[in-house]
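Right, chain A next:
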Amino acid sequence: MDLTELHRLMLVARRIDEEAIALQRQGALPGYAPTKGQEAAQVGSAAALEKTRDFAFPNYRDLGVAVAMGVDLVGYLATHLGTWHGGLYDPAASRLAPFNAVVGGTVTHAVGWAMGAKLDDTGGVAITYFGDGASSQGDVHEAMNFAAVYRLPVVFFCQNNGWAISVPTERQVAGGSVAARAAGYGMEGVQVDGNDVLAVVEATREAVERGRAGGGPTVIEAMTYRMGPHSTSDDPGRYRTLEEEQAWAEKDPVARAAAQLPPEVVADAERHAAEVVREVREGVLALGDRPGEELFSFVYREPTKALLDQQRTWQESADV
Partner candidate 1 sequence: MAEVTVPLPDLGEGLIGAKVLEWLVAEGDWVERNTPLVEVETTKSAVELPSPQSGRVTRLHVEADEELAVGEPLVTFTVDDDQAGIVGTVPAEKKPSRRVRLSLPED
Partner candidate 2 sequence: MSEFSLQQALNLALRHACEDDDRVLIFGEDVGRLGGVFRVTDGLQAKFGEQRVFDTPLAESGIMGMAVGLAMAGWRPVPEIQFDGFSYPAVDQIVNQVARMHYRSRGTLPMPITLRLPSFGGIRAPEHHSESMEALFAHVPGLKVVSPSSPAEGYHLLRQSIADPDPVIFMEPKSRYWQRESFDPDAPAEQLPVGTSRIVRPGKHATLIAWGAMVSRCLQVAELAAEDGVELEVLDLRWLKPIDADGLAESVSRTRRAVVVHEAPLTAGLGAEVSTVVTERCFDTLRAPVQRVTGFDVPYPSGALEDEYLPSIDRILTAVQTTLEYRRG
């Protein structure tokens, strides 16, 4: 994937992100975790995957990953829309796990998935996304240790965006670096400029190839910045300075890629992104709610008798 394509994907992520915020402000979307500023880290890492055999485990701020993996974006945004926790896209077919709000909660899943892929000898690699805040979670330690003990094909992709809601990295990460922790597990760890999309692709490709070749897991710490708030109801002005935000705005990863491309390529990417935004917006507004009986549909493979009784109770009250 060359810079033109990477920029195109990053721009789609940027414009969808802006649209999601707009939809939230218009009352169509109850809440959203803006991804602005992290597009290069997300698109660049996902672009290094093989969609036929790799699998990604995102967190809740990874729209760029979904864009780069070609996931149905209306189905993806269905989580933020409050339509269905986990979205309406098919995670197995899309190779993108449904995200949830437990910080660091899916990092161990990547380890298990990678073990399964290794047992099946598919050559598949798992990539797990987490942030500087999640790096404090015990599960992240457990996952790194398991993956290293078993030498599993896992890429631990940390987007260090400077802030875990209101707590800065220096108050979160002892030793100052998530990548440095890799040494303690006997695995490779690299820090990469997370706003340089080509550097991210390169670092991730190297880690994926290492995993595929049986070389075990890798930690990549992509240094980036959350240019927006933690969520649409957060106010970063309460904990960080305008000067800091302005300094990082100078390093905007989308603008940085655009600066290296001919103006007509950038203009074409803008037209493409606008078209995607239009389609997604229409899709989101037309989506509608899921039928009420789906409350009960997926709790078990087959509903239990007790659950069917409860469904009847619901149906009776719904029919009144």
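The rule is simple: a contact is a pair of C-beta atoms (placed from the backbone, for glycine too) under 8 Å apart; a residue touches a chain by one contact, two chains touch by 3 or more; residues count from 1.
Behind the choice of candidates: all candidates are chains of the complex that A comes from, given by their letters.
Keep in mind that this is a model prediction, so the values were computed, not measured.
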* To do: Consider chain A on its own, then decide which of 1 or 2 touches it in this complex.
  => 2
* **For the chain A and candidate 2 complex, residues of the former touching the latter** => 55, 84-86, 88, 90-93, 97-98, 100, 102, 105-117, 119-120, 126, 138-139, 142-143, 145-146, 149, 297-302, 304-307
